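Of the protein chains in this complex, all but one are displayed in their positions.
This part shows subunit A:
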Amino acid sequence: MTATHSLEVSSLELGYGDRTVIESLDLTVPPGRITAIVGANACGKSTLLRSMSRLLAPRTGHVLLDGREVHKMPAKELARTLGLLPQSPIAPEGITVSDLVGRGRNPHQRLLSRWSREDDIAVAAALDATHTADLADRSVDELSGGQRQRVWIAMALAQQTDVLLLDEPTTFLDVSHQVEVLDLLTDLNQTRGTTIVMVLHDLNLAARYADHLIALADGKLHAAGDPAEVLTEDTVRAVFGLDSQVITDPTSGKPLMLPLGRHHVTV
């Protein structure tokens, strides 16, 4: 079902007020793959994602979706191709899961159009894909953190976009739920071909789940490419200012970063 879309950033400069957060950034998101953006706190990861989803207008440069500038596209048209799950969305008090997921249909509805069968199918498929169908009548307030995050992803799925941007979808989740969410996103990528771009905090999970890793340091692109090439001891030092040892993860064959602090290191 998924058409492939190109998403590119060219000579992008972003900032708030006097502060420049991203400088002259160029990058290309590989279509139909999972891309993870990593970097130290305040390196501009989330700012970049906000700009890619048109929440923040660039000072200079462009964000191009299929060659068109996202900041000049009609809002609803963009929202049918590119979806966004921000870091802390608000669940209105007492809202039910099905109501929340249904709101993802907004870009597909006109001002006066009624709820359609197509909307029903999209919502049902989204609940199904995220294993939240049995929660449909529950209030979002009652759910656990992991369930709630799956519901938010279901909402983003109901939007039926071919490109999905997620800002730290695993923050505040314990490790089992982090893996559950990333597995779910991988399912979507594999079954629907959805292009996924996410900001991730955890370098090792990013290296494991992403096909393409983007490492930012101080608002600039440090490295981008296959995780095996990007996640190196040099990158970790440059991006996080941390000495580390990178080994091959015996369970996945992907790179695994072991931090070297000042204590408890015997090598």
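We adopt the following convention: a contact is a pair of C-beta atoms (placed from the backbone, for glycine too) under 8 Å apart; a residue touches a chain by one contact, two chains touch by 3 or more; residues count from 1.
We take it that contacts and distances are computed from a predicted model.
Trainee: When you check the chain that is not on display against UniProt, which of "Iron ABC transporter permease", "Polyhydroxyalkanoate synthase", "1,2-phenylacetyl-CoA monooxygenase, subunit C" or "Spore cortex-lytic enzyme" does it turn out to be?
Mentor: "Iron ABC transporter permease"
Trainee: Looking at A:Ala42, A:Ile121 or A:Val265, which makes contact with the chain not pictured?
Mentor: Spelled out, the listed residue whose C-beta touches the missing chain is A:Ile121.
Trainee: May I ask which residue of A:Thr47, A:Gln159 or A:Ser244 touches the chain that does not appear here?
Mentor: Per the contact definition at the top, the residue touching the missing chain is A:Gln159.
Trainee: Decide which residue listed in A:Leu64, A:Ala133 or A:Leu242 touches the omitted chain of the complex.
Mentor: The one listed residue touching the chain not shown is A:Ala133.
Trainee: Looking at the whole complex, which of A:Arg50, A:Arg150, A:His177 or A:Lys254 touches the chain that is not displayed?
Mentor: Of the listed residues, the one touching the omitted chain is A:Arg50.
Trainee: By the contact definition given up top, give the residues of subunit A that touch the hidden chain.
Mentor: Interface residues of subunit A facing the absent chain: 1, 50, 53-55, 75-80, 83-86, 88-96, 98-100, 103-104, 106-107, 109, 111-112, 117, 120-121, 124-125, 127-129, 133, 136-137, 159, 187, 191-192.
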